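One protein chain is absent from this view; the other protein chains keep their places.
The block that comes next holds subunit A.
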Amino acid sequence: MSSKSSLLKVILLGDGGVGKSSLMNRYVTNKFDAHLFHTIGVEFLNKDLEVDGRTVTLQIWDTAGQERFRSLRTPFYRGSDCCLLTFSVDDSQSFHNLVNWKKEFIYYADVKEPESFPFVVLGNKLDVSERQVSSEEAQEWCMESGGYPYFETSAKDATNVAVAFEEAVRRVLSLEDRHEHLIPTDTVNLHRKPRSATQCC
């Protein structure tokens, strides 16, 4: 089991400009550039980390947020272990769009059990003073949508960024453990078909 867990694929989704790339860069390189280019196409970064005594490589995928690029973004959803639904607390539209992002992800990632899939919700730009989305509002949505963990982050001043990614990893690992308990045979990766497929060769 532990060897199989060595690589976790996490994908950041959310409207353009909510700070997906900035969150990724803050977490992986601990840097922040307020004038970072908007993402064109798809990028990813790897980061090794240890969570509860287990070493994993987190592969964080970052995509272009505009609707137009959907067809070139969605193929990369497959094989994700976790999805970070991201909005910006100073942009209510980006919050309301979370439901669409979730739908898009479930559809294209071909998630077999959407109810148990580990989503984590990030409300970014906590450093901005004019909020449009309250904590309560966001928490309520997370609760109703399936009890997702919610983090208010700031890629700019590094608030809660590492915590959020680590929580994502914990979710994935605990889900795996649960599966292992439930199904003792070697069909662990029901919801993660791609991994087992490649690993056997």
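Just so it is clear, a contact is a pair of C-beta atoms (placed from the backbone, for glycine too) under 8 Å apart; a residue touches a chain by one contact, two chains touch by 3 or more; residues count from 1.
Assume contacts and distances are computed from a predicted model.
Asks: Just go with whichever of "GPI-anchor transamidase component GPAA1", "GTP-binding protein ypt5", "Autophagy protein 5" or "TBC1 domain family member 15" UniProt uses as the name of the absent chain.
Replies: Going by UniProt, the chain not displayed is called "TBC1 domain family member 15".
Asks: Considering the complete complex, identify which of A:76, A:95 or A:117 is in touch with the unshown chain.
Replies: The one listed residue touching the chain not shown is A:76.
Asks: Counting contacts across the full complex, list the positions on subunit A that touch the omitted chain.
Replies: Output for subunit A: 6-7, 9, 16-17, 34-38, 40-44, 59, 64-66, 68-69, 71-72, 74-76, 78-79, 93, 108, 194-195, 197-199, 201.
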